[in-house]
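Every protein chain of the complex appears in place save one, which is left out.
== subunit A ==
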Amino acid sequence: MEKELRIVGFLCNWCSYGGADTAGVGRFIQPTDLRIIRMPCSGRLDPLFVLKTLTGGADGVLVSGCHPRDCHYAEGNYYARRRLEVLKRFLPVIGIDPGRFEYTWVSASEGQRWQHVVTEFTAQVHALGPIQRIGKQAQARACSFATSGLFARVED
């Protein structure tokens, strides 16, 4: 087996975490690299978490929430979408290949889709290989750069 890479998944509790559960119940075999962190809503995701995870040494980050219009909290995923889109464009600025980060929408009934998403993303990260480790200072710089108002503007 190819050496595992570190992939972190931030999933909303209602749709995508449920979808990953559905995939499990359906025994849809997936690559084992991904470790999932459960959140109430994709709107809870601070883009900084993604940056901290990538600059901290993860090889890839996957975010998944409810399909637009299908959010348990009505509009959390719209906030997520705006923030994550900005984040994706920002990653090259600090030297991170945007291919290491994806966001998708998977509903609780879409076990098969989840299997597909995980398999594709894992392959994509493997194609990029392990991430270049950066020093603690560079890490801090990247994160403070990101907090300097970039994401604050995309809330409204």
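Definition applied: contacts are C-beta pairs under 8 Å (C-beta built on N, C-alpha and C of every residue); 3 or more make two chains touch, one makes a residue touch a chain; residues count from 1.
Everything below uses one rule, namely that contacts and distances are computed from a predicted model.
Think of the chain that is not pictured: of "Homoserine O-succinyltransferase", "(2Fe-2S)-binding protein", "Electron transport complex subunit RsxB" or "Sulfurtransferase", UniProt labels it "Electron transport complex subunit RsxB".
For the chain left out of this panel, the touching residue among A:K52, A:K88 or A:H116 is A:K52. The chain not displayed touches subunit A at residues 1, 4, 6, 8, 13-15, 17-18, 20-21, 23-25, 27-32, 35-41, 43-47, 49, 52-53, 56-58, 66, 69-76, 79, 83, 107-109, 115, 133, 147, 149, 152, 155-156.
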